[in-house]
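For this depiction, one protein chain was excluded, whereas all remaining protein chains were kept in their positions.
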Amino acid sequence: MTVSRRGLLAATAAVPGLMRVQDAQAQGIAPRRGGTLTTMLTPEPPVLQIGVNNQGPTLVIASKMFQSLLSFTPALEPIPVLAKSWTISPDGKEYVFTLQEGVKFHDGQPMTAEDVIFSIMKFHTELAPRARAVFALIESATAPDPLTVRIVLKQPFQPFLLMFDASACAIVPKHLFDGQDYRTAPAVQRPVGTGPFRFAEWQRGNFVRLERFADYWKPGQPYLDAIIYRVVPDSQSRRLAIETGQAQLTQANDIEPFDVPALRAKPNLEVNVKGWEYFSPVSWIELNHRVKPLDDMRVRQAISMAIDRNFIAQRLWFGVGKPATNPVASTTRFHDAGAKVAAYDVRAANALLDAAGHKANAQGVRFTLKHLVLPYGEIWSRLGEYLKQAFRQVGIALELESTDAGSWARRVGAWEYETTINFVYQFGDPTLGVERTYVSTNIQKVTFTNTGGYSNPKVDELFATARGSADPKDRQAAFSAVQKILCEEVPQIWLMEMAFPTIHDKKLRNVITTGLGVHTSFDDVFLTA
Amino acid sequence: MEVSKLLGFLLRRGVKAAVVVLAIVVCNFLLVHAAPGDPASVIAGQSGAADAVFLEQLRRQFGLDQPLHVQLWIYVKSVLSLDLGFSHRQQQAVSLLVLERLPATLLLTGAAFVFAVTLGVTLGALAAQRVGKWADSLITVVALTFYATPLFWVGLMLVLVFSVWLEWLPSFGMSSVGADLHGLAVVWDVAQHLLLPALTLGLFYLAVYARLTRATMLEVADQDFVKTARAKGVPEGRILRSHILRNALLPVITFAGIQAGQLLGGSILVETVFAWPGIGRLAFEALLARDYPVLLGVFFCTSVMVVLFNLVTDLLYAIIDPRVEVAG
Amino acid sequence: MSLLSVEGLTVALPPGGDRADAIEDVSFSVDAGEILCVVGESGSGKSITANAVMGLLPKGLPVRAGAIAFEGTDLLRLGAEPMRKLRGQRLAMIFQEPMTALNPLMRVGDQIAEVLQVHGAAADAARRVPELLAAVNLPDPAAIARSHPFRLSGGQRQRVMIAMALALEPALLIADEPTTALDVTTQMQILRLIREIQSRRGMGVLFITHDFGVVAEIADRVAVMQHGRIVEQGPAAEVLNAPQHPYTRGLIAAVPHGAAPERAAITGEEVLRVTDIAKTYRRGGIFGAKAVVRAVHDADFTLKRGETLGLVGESGSGKSTLARCVVKLVTPEQGEIAYDGTNLRLLSRAAWKPYRQRIQMIFQDPYASLNPRRTVGDTIAEGPVTHGTPRAEALGRARELLRLVQLDAGAMDRYPHEFSGGQRQRIGIARALAMRPDLLIADEPVSALDVSVQAQVLALLAEIKARLGLTMLFITHDLRVAAQICDRVAVMQRGAIVEQGPTRQVFSAPQHAYTRQLLDSIPGRGWTPPQL
Partner (left out) sequence: MPAFTVKDFWRRYRRNKGAVVGLVVLLLVMLMAATAPWLFPGSPWDMASAPFLPPGEMGMLLGTDSLGRDVAAGIAHGARISLLVGAVSTAAALLVGVTLGAIAGYLGGFADDAIMRFTEFFQTIPSFVLAILLVAIFTPSIGSVVFAIAVVSWPPVARVVRAEFLSLRGREFVQAAEVLGKSRVSIVLTDILPNALSPIVVLSSLMVATAILLESALSFLGLGDPNLMTWGFLIGSGRSVIRLAWWMSVFPGIAIFLTVLALNLVGEGLSDALNPRLARQRGGAA
């Protein structure tokens, strides 16, 4: 399986987005120009410039204004966006992208290879940690002509193309940023991209309004006149808004899982949990290995066996998302279905703990652990309460600590916790999104590194092999081996392959067409009459 | 009250208020910075990816690499020159952020305040007039009910009834976005959005005012000068209006002055339930994101408002009650 | 036909009161051009009578029987609206407390104008208000009319009240203790004013008072009330000089005699010497304008063992402040308070403590001077216990003291609210005596008491003083009381002692103009209560 061939294949084939429109047309529904999409946003993003801020809500809005070279199908195949086509050298080190013609920024300036190179080499490299790590591998980036970008890597890096989604490497106008402090440049307040919608108005605390970009490079598109993102901090108000038709779309965290069944039952609404394949967040109980007895593998295994993941998926998330079996999500490349954590078995868990020498006291308590509840919404509090009960069954008293986002991030970053919940985007490839949590070289006092402090030289070695190899087969072998080890040693207790419900009015079409779901440009989204 | 006296009073009170506000600024600064976590770690925690360089960059940019007393000194200096600082998180001047949100809060709290005071005083007066009769009992029971019910609960119930079941009023927001309204239509639109939150916020205080007015009216009605008025043959209605009510309003005004400032705090809950884009929520979100300059800006703003309200109250009091010298 | 004729008026008390009716079978009449004084002690029902005539009885007090005929109309059968129209127009009333009887938020002129407005004479207001204010001898009527009540003195306010009452030239003026809250000099002015206006206009006046001096000063006829009944009525001269009813006789006997008896000069050694004391009150903060009140200055006096010195003066003259300086309830800025040669002013709180046993104080208000949450026994024993006397012994002494002040020993375990005003004052005296003091400071000890009780307490004080050989500093505003009890008096005015000397000498040959003014203002000074 080579990416280059698939990429070329995709490039020469029809664009999937358009295919969907054609599907619609085949059903007798012509894309209709006009109409304003009102949707919501939780929480309100601080700025709308990708790179300066890469939080979820920022990505949702900014992906309408900014584009990158590629996008990805649910199976994570690349789809051409600003890159019309591309080739990859057989040694996996040289990438040549041919850009779309006639692409203009919202300020009317044409987008050229210079903008692409600036975005990669300067803008994102400086601003974004994720880009910085990968783009450090680039030896040179040149523009033989205004519509061609040639990138040479120092070493092969097979997941390289996955970095060219708008969420990772949005193409920004060089002429508005070059020579300035990127974070404070005026363009940050009035974002200028190449996307189908341009920034119109932002009343903080109230709404963000995007309007149709008339000079968009796809003729006739986008179909919508405007998109309004309303800031609605209360989940019940959001549910009301979608129910009463005040909004036509909800995404990400907008709707709490327990509201999903009721909304599924609404005839005018469609509930979709697809569109998160690129991110594929996996949630887990994050254990701090520095805290005894969490350094004991048997204890971790016992805890893992004490958790009823089906209960969590069904009762807490109401079927949005599914139980995790493995550190690599089933939607991420190189997932090995053969590697599985031990099944839910309270008796075995108790036996394991007995064997590990943790005797229960008179109250039936073996030991006490603290749990820092993830402060990202009520559902995580419910999860904490469930875990408290589940741990109790195996004689572990779990003491909940609630906190706010500020304290949570600091404490996890400073390793000042015993257990907590975390969920992490996988970005399509274990090298990009899984490795960082388990390799000992990434034990740092920063969130989203190996904050748990797990260390296994064999695991380090396997991840390194997979990272450096250009051959997917070798990578698969290494990843399979590492998944087996991790399932055995359970450095973290994986809970769910998460998904988020995208709920929209049935009149709204083409909402989820790629593996990025609502984080795409919406240039083919339309409202039927 | 002569003009020179008034000016002197304003000057004295101004100086005093400035000292109080400055003390609050310093205290808030220390309090806010005592909270664990900083904006950089929050951003890192929410970006899905971070590294040490990233954190270091952010902290340097936010000025968090300086010692705390230096940060405090810089902040106090800038506040003294009426510069509330810059939110690096939102890439906006704090004064802009706060001013952008302030009108919404003022509208909400103002409407709730006016509603609570006018209706509360009216009901309280009515109850006092009919003390012991069924109207009094009814008003007392209603007032107690609102007084004892959690604010957010009232909000939820109102939404359930008026937005969900009856579908009369919008359930959240301050205006219909994108409806492209002009002139009076805008006012009407905002008024519709305003009704439920203002009612929610106002009902509690309505109860307070009703009870307070009733109690003070009964107290005043007992006083000698009311008897004097009766002995003069003044009709009961006039006694109520120009003798009892006027005197009973004094404690109501005092209370209103204190409470107007607290209203800003109470609006956080209502702003959350109704997605009202005001400074209460701005502060709450800023707190969660450790956006110190914004949080401090809101605190500064609210304490200035409270001080202003107190000043207005004192002036009003001095106008109504000649006994009060505006001596500070 | 009388202007006002009350026949068999009975007003019920709510159930649970100490008697069934507030007033019972009250009959009297007032003619035009006549002043009828209704006199009686507190609780005798005199105010209720007045309020019944005005139709201003509180809801809880219904009229049970009787008739009130005013100019031939039965007021009790009159509807609310016609009654209202009568009030202020034909019937007017003034009250005891000029401080609270005016609306604090309304200009004085407006309050007077209101009477005219509500009775359909609004057009006259602008002209009449200054006229009325002038008629009650207020200076600069226009300025007064623009003032708020708080700007006026008590006397001025009472004049305003009278002006308001007279606005529509009523036929009957009801005055409910109109001078009780005023200083003697002001009281005399107001009494004269009422008398003068009444005779000029031929009004009928129903004058309620508890003070026989006032009665003697102003009354044409007198009705004496006790426990809600009129026990005696008749022409003033008759009732005052030849009272028939035992109650009236008792009351009149209790009135202090204005004349000071001849007393032997006290020759004991000097106990207390107060020199060069100054106490100044400052108001206003750092930013506020300062107001300075010189409460005491130039008030030197000495006190010999066994002597009673009376400090007399009107309210605000500084006599209480001076007394409080002596016991360090107030700390003067300068001066010397030499007690047995020690300057008390300079002593610390701890160093003062031993002197607390030797200098004690009796307070004015029998209701406020006892801790309501403490039994009488504890109250009396508290002082000795504080100074180290064993509790049992202190309680034993308290029991004795109760007997001394003529209270039952059963009072020990009861609380102050179960006692009458006079009884409480006795408890206060017992508390002071429990310390076995040799200097007693009595701050208006009888001014809050009814006249009969007042006489008893004064007699008790005199007896105890004589028995225990106490030295006493006696503060009073009532010159008749001072005359009766003091060996020497010192007259205070605006913080300074303007004259002092043996009581008889000061009373018979006052040197200072102010002293003369005070003496002239004693109500009923022309009347010598008969020896009964």
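We just call them A, B and C in the order they show up, numbering each chain from 1.
Here is the rule we use: a residue touches a chain if its C-beta (ideal position, glycine included) is under 8 Å from a C-beta of that chain, and two chains touch if they have at least 3 such contacts.
Just so we're clear, the structure is a prediction, and the values are computed from it rather than from any experiment.
Among the chains you can see, which ones touch the chain that has been omitted?
Within the full complex, the chain not displayed touches A, B, C.
Just one of C:139, C:341 or C:372 touches the chain that is missing; which is it?
C:372
For a quick check of understanding: of C:58, C:268 or C:410, which residue touches the chain that isn't displayed?
The single option touching the absent chain is C:58.
Given that one chain is not shown, which residue among A:73, A:148, A:236 or A:476 touches it?
If we include the chain that is not displayed, A:236 is the one touching it.
On subunit B, where is the contact patch with the chain that was removed from view?
Output for subunit B: 20-21, 23-24, 27-28, 31-32, 34-36, 144-145, 147-153, 156, 160, 164, 222, 258, 261-262, 264-266, 268-269, 272, 280, 283-284, 287-288, 298-299, 302-303, 306-307.
List the subunit A residues touching the unshown chain?
That gives, for subunit A, the contact residues 235-236, 239, 256, 258-259, 262, 315-316, 373, 375, 378, 381-382, 384-386, 388-389, 399-404, 406-407.
Contact with the hidden chain only, please: which subunit C residues?
Contacting residues on subunit C, toward the hidden partner: 13-14, 16-18, 22, 47-48, 58, 60-61, 285, 324, 327, 329, 349, 352-353, 356-357, 359-361, 363-365, 368-374, 382-383, 386-387, 415-417, 428, 431, 435.
Please note the rule applied: only the chains that are shown with their structure count from here on.
If I average the C-alpha coordinates per chain and also across every protein chain shown, which chain's average lies closest to the global one?
Here the chain at the core of the arrangement is B.
Where the centres are mean C-alpha positions, what is the separation of subunit A from subunit C, in Å?
Each chain reduced to its C-alpha mean, subunit A and subunit C end up 87 Å apart.
Distance-wise, how many Å sit between the C-alpha centres of subunit A and subunit B, to the nearest whole number?
40
Take the average of all CA coordinates in subunit B, do the same for subunit C, and state the distance between these two points in whole angstrom.
Centre-to-centre distance between subunit B and subunit C: 49 Å.
Touching two or more other chains, which residues of subunit A qualify?
None at all.
How about subunit A: which of its residues touch subunit B in the complex?
Per the touch definition, subunit A meets subunit B at residues 36, 38, 43-44, 46-47, 52-56, 128-130, 132-133, 183-184, 188-189, 203-207, 209, 226, 228, 230-234, 236-237, 240-241, 244, 246, 375, 404-413, 424-425, 444-449.
Along subunit B, where are the residues that touch subunit A in the complex?
So the residues of subunit B in touch with subunit A come to 35-39, 41-55, 61, 87-92, 97, 100-101, 104, 156, 159, 163-164, 167, 170-175, 177-178, 272-275, 277-278, 281-282, 285, 287-291.
Looking at the complex, which residues from subunit B come into contact with subunit C?
Contacts found on subunit B: 12, 15-16, 223-225, 227-235, 238, 242-243, 246-247, 320-323, 327-328.
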